[in-house]
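Every protein chain of the complex appears in place save one, which is left out.
Labels run A, B, C, D and E following the written order; every chain starts at residue 1.
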Amino acid sequence: MKLIIAIIKPDRLEAVKQELYKTDVNLMTVNEVLGHGRQMGVTEVYRGVKEMGNLLRKIRLEIAVNEDFVEPTIKAILNGAQTGQIGDGKIFVMDLVECVRIRTEERGTTAIG
Amino acid sequence: MKLIIAIIKPDRLEAVKQELYKTDVNLMTVNEVLGHGRQMGVTEVYRGVKEMGNLLRKIRLEIAVNEDFVEPTIKAILNGAQTGQIGDGKIFVMDLVECVRIRTEERGTTAIG
Amino acid sequence: MKLIIAIIKPDRLEAVKQELYKTDVNLMTVNEVLGHGRQMGVTEVYRGVKEMGNLLRKIRLEIAVNEDFVEPTIKAILNGAQTGQIGDGKIFVMDLVECVRIRTEERGTTAIG
Amino acid sequence: MRQWAVLTVLVLCWMSAGMALATETATRPGATLSPGGSVQGFTSSHGERDGGGSDGLMPVEGATRAPLIEAQSAPASQVMPTGESVPKNDTGDTAWVLISTALVMLMTPGLAFFYGGMVGRRNVLGILMQCFVLLCVISVQWVLYGYSLSFAPGKGFWGGLEWVGLKGVGFTPYKDYAATIPHQLFMMFQGMFAIITPALIIGAFAERMKFSAFMAFMILWTTFVYDPVAHWVWGVGGWLKDLGALDFAGGTVVHINAGIAALMAAIFIGKRNGGGKTILPHNLPFTILGTALLWFGWFGFNAGSSLGANELAINAFVVTNTAAAAAGLSWALLDWVFNEKPTMLGVATGAVAGLVAITPGAGFVSALSAIVIGMFASIFCYLAVTVVKPGFGYDDALDVFGVHCVGGIWGALATGLFASKGVNPAGADGLFFGNPKQFLVQLLAVGGTMIYSFVVSLVIYKIVDVILKVRVSEKDETVGLDLTQHHENAYTILE
Amino acid sequence: MRQWAVLTVLVLCWMSAGMALATETATRPGATLSPGGSVQGFTSSHGERDGGGSDGLMPVEGATRAPLIEAQSAPASQVMPTGESVPKNDTGDTAWVLISTALVMLMTPGLAFFYGGMVGRRNVLGILMQCFVLLCVISVQWVLYGYSLSFAPGKGFWGGLEWVGLKGVGFTPYKDYAATIPHQLFMMFQGMFAIITPALIIGAFAERMKFSAFMAFMILWTTFVYDPVAHWVWGVGGWLKDLGALDFAGGTVVHINAGIAALMAAIFIGKRNGGGKTILPHNLPFTILGTALLWFGWFGFNAGSSLGANELAINAFVVTNTAAAAAGLSWALLDWVFNEKPTMLGVATGAVAGLVAITPGAGFVSALSAIVIGMFASIFCYLAVTVVKPGFGYDDALDVFGVHCVGGIWGALATGLFASKGVNPAGADGLFFGNPKQFLVQLLAVGGTMIYSFVVSLVIYKIVDVILKVRVSEKDETVGLDLTQHHENAYTILE
Partner (left out) sequence: MRQWAVLTVLVLCWMSAGMALATETATRPGATLSPGGSVQGFTSSHGERDGGGSDGLMPVEGATRAPLIEAQSAPASQVMPTGESVPKNDTGDTAWVLISTALVMLMTPGLAFFYGGMVGRRNVLGILMQCFVLLCVISVQWVLYGYSLSFAPGKGFWGGLEWVGLKGVGFTPYKDYAATIPHQLFMMFQGMFAIITPALIIGAFAERMKFSAFMAFMILWTTFVYDPVAHWVWGVGGWLKDLGALDFAGGTVVHINAGIAALMAAIFIGKRNGGGKTILPHNLPFTILGTALLWFGWFGFNAGSSLGANELAINAFVVTNTAAAAAGLSWALLDWVFNEKPTMLGVATGAVAGLVAITPGAGFVSALSAIVIGMFASIFCYLAVTVVKPGFGYDDALDVFGVHCVGGIWGALATGLFASKGVNPAGADGLFFGNPKQFLVQLLAVGGTMIYSFVVSLVIYKIVDVILKVRVSEKDETVGLDLTQHHENAYTILE
């Protein structure tokens, strides 16, 4: 089991979700984060004082999947999120030791989906 | 050392916290996320246009624990969060390679608690 | 590759960022969380009813780095975030199995930086 | 429970007061001279062109030999010289009541934000919606039959149906209510009161009432509780008016009336899930915005109730501001003493309590009395909210009873204490100015309203509950009223 | 597309109506007796000191033998006895119009919040900025030359430049516009209308218009569309005014005018990225706050358009409140039927639709008619928003066309149906009161305004687009207007 974390642009969320559905990945957890990367922020000005904002709004997806879903999930995210422009984001994959479905107390690979 | 991530229903947070205290787990990090799972969202309507909201507010707990606290922590979360209804959430467990307490620069298992 | 998660005090973010830049760590993802730790919250009162708030605003940093950057990154965070007072936070380090740059589809250690 | 015992004793006290008064009134027939209601005239000025010379009186242009403002009661009418029977509109008075009407209208959205800021993020639209829908429904109800029920003259209990659909409600003044502004304007001004009164109740059952049941309850409540009580106190022929009860701008009709219905609703709908926990306001600035709009609008509510740009309006304006300020300050001090720090919600709550408390007496008391009334308003309401509510254990979520009913009772009684003919010659003196009977009259008005309102509200509540079930399901309550009752989210979480 | 065919048929209908009317008018020369415009006088009261005795009339102090309010049209002026030519300011009327002017000013920020709450979090400042900048720019434009273009008397199309820089616009009343308030006050009151009208259009191209292009478009639009159309309907010598079209407070000039320009803009700027998705309001309480301020301000807009604290003001006030309420209720019911639950945004939208619809008829229809007008306003606007918009496929982001143009058309026509001399003797009867011609006149006014506004707006749009490019880049649209057009964030995300 793996935990996939993806940082994407906010306006790509809808497309990524659609791609994930196609790949039969329906479960995920989403939140808003601020990303600091290659992409330059937009200058802000308050009463004539410039502020170089370097944190940009991004969406963070957290998806737990079984091994054989790892590559399809990555592909789906790439399909949905790639624009070819700086700021497209990253995907991180980590090992998942255990997974529990709270409702049923099922564990492991059956609990994940 | 393990990092336990739990996604629970917002209204269960208080109960989960109480259960964790009983298990002597007092340290945790919490934030609000949106979950996409089996549970169906509530339809939203804006000026007659329906929008099928499928992301639901959830609470994400992040708890770093030593090995022997893993099972008790999972139990505590199950106790507090389980309602038996769809949307109860998931628990994910991952390996923690290192842990540092910033204040004291302590490392490892002594830093975790 | 490692994923470093740091929970710090909100007002230390700027300092931590400066330290990270000095260490040549420029990429990171940030969000706001609520921490429950040793630090006591501030009592709130609404119409004469006291509420003991025990969740405090913290900042969570997520930084993916290559192996040889792990210690420098930890050092940088410690430098920026340490005040010596309760509530300074924690650093967690986890193994990263894979990393993908969405824009270029590069993978592994070249994708991380 | 000990608390209910205390309550019983209070009711008994009230009843003996009523009997004492009844006896006294029976023996002294001249007792009903001072008219109650919002339209207190300066009867002493009749026929004097330049009454302005005598302090406390204000000549109104164009009202040459007529009373400045028509007192609405029969005795006052008698003093009007014959042959002066055609009242005329005064543009200045009309302008002031026009804008006052707009100000009172703004109070309902103000209240929506006052309440809306205090509830959770997932229930804020529920509050806003209930307030706005009342604005819509009662506006229409009022024009169709509400005004007629409340103000058509003649009967003791209800106003009858002569003025249904505004038939006969035209642009010439109806002198028994207001002699210098168009009758329709008086109608509209009063309509805004009929809107905000049920809206006040919303705070009691916040976060847990089903919307359909809400609608049914409110339409019935306005018709069978608000309209009659308004008639009692302000309508020609109303029994409390004839008794001489003083209620300048609606302490009894609006605040006690709504507050006691709120208590009933809080008791019978039951505690919120989680057992009537503390309010954790999701957006206190909204609550403060609401407070600001309420305070602003209250100038129309109280100073507009003089129904003209006259000196009574000035008095009402000054004491309204002063009492609100004193009460806000007083709550801040209570918080400072009992909770270490003065709180913003406390000051806001105190200010509203002060505004409530000064409402019945705004045209009868002086600015210095207003300071005292305001100060004590916060003390009583603070006790109601921090001691009485937890003591009895009802979950009056946003403290409608604790602030509006308790503040209103104090205000009505304080009017019986502090009222002075020095302020308003057409009013009455209170206990502190040598007239203990006025205090008993006030007590009777308060008690009568409370009992009627509680009982009838309860009957309506039970009927609605049987037909529609008043409370939402536990699941809906958890998800929140916004999504379950209105299919909307107040805020986007992710964008 | 089928829809465009329907449209063509509609235009043809309108043209034949116009021709029918032209023929009739040619044969019946007395047809232009009833003055249009906002300043409807009670011509029947001329010369009567105590006209107050006859119901429906209100004597204004100091207007002893002059018409109460100067009707602005030539025929009305004729009835004024000679030797009465020096109009005087009335303090009550002045007070009411002063505060009305302030109320109308508040509507522009109200609109900013109404719209601002509906857009995404990253575009809210874009909306607020556009509204505020219009408040600034048009305020200056109006003083410099806008008022002159709109109201300087004499020409049929434009008002000319006599009053540029307020030259000659002093403090004595200009009786053809308002006989009892200072001329400068009339100027300022009208100025607030000139501000909010272009502001209404903002909703159509929300989230995607470049700020520089916006500025250019709006200055040109106000000069070449708003100013002439205002002159047509309200200016001395305006052709629609002379035709006898009734538009009490700006249904045609403000709402139809802005609404049709909005449609043009929505069509030509194209859909938002993502293809004109639903609105997901980032902060509905802001939208409700805006609705409250709009409703509150609309009392100034409509009841202030009587230009005095007179009975017309009362009538306008009452019907404004009633129509808004009825429309809010009606939309709630539509939502209840078609979407299971009544929604807060629905009630707010309905209320605004009702306010729009009652605007042209506020001084001509009764409260009961207002209920009908309000109810249908929501029905028509609901259809426009849920059926017509998706049908044609334009992306009128915040439904300016669907609410303001459709509501305005319905209101203008409804005035031709429900207007009654029983309400306003100086007005006219509508179709339902036996005068079908008035309906045709209304139709002609509506159609003329729509065609002129659409065409000229389009020309201006195209010119601006060539020079400045109207639409922001796709990247800027994604990031949001707040950051890209104004270098600001509405909210801190992290602190």
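Heads up, the rule we're going with is that a contact is a pair of C-beta atoms (placed from the backbone, for glycine too) under 8 Å apart; a residue touches a chain by one contact, two chains touch by 3 or more.
Nothing here was measured: the structure is a model prediction, and the numbers come from that model.
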Absent chain's touching partners (shown only) are A, B, C, D, E
Considering the whole complex, which of D:I269, D:A353 or D:I371 touches the chain not shown?
D:I371
Any idea which of E:V133, E:L220, E:L333 or E:L383 touches the chain not displayed?
E:V133
Which is it among D:L166, D:A313, D:L444 or D:L481 that touches the chain not included here?
D:A313
Where the unshown chain meets chain C, residue by residue
9, 11, 14, 32, 34, 42-46, 53, 55, 57
Interface with the undisplayed chain - residues on chain D
50, 52-53, 55-61, 90-93, 95-96, 99, 103, 120-122, 280-285, 288-289, 291-292, 295-296, 299-300, 303, 308-311, 313-315, 317-318, 321-322, 324-326, 328-329, 332, 339-345, 347-348, 351, 366-368, 371
Against the hidden chain, chain B presents residues 10, 13, 30-32, 57, 59
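We take it that only the chains that are shown with their structure count from here on.
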State which chains count as neighbours of chain D and simultaneously of chain E.
A, B, C
With centres defined as the mean of C-alpha atoms, identify the chain lying farthest from chain B.
E
When centres are defined as mean Cα positions, the distance from chain A to chain E in whole Å is 48
Would you pick out the residues of chain E that each touch at least 2 other chains?
122, 280-281, 339, 341, 343, 345, 493-494
Per-residue multi-chain contacts in chain C, two or more chains
30-32, 94-95
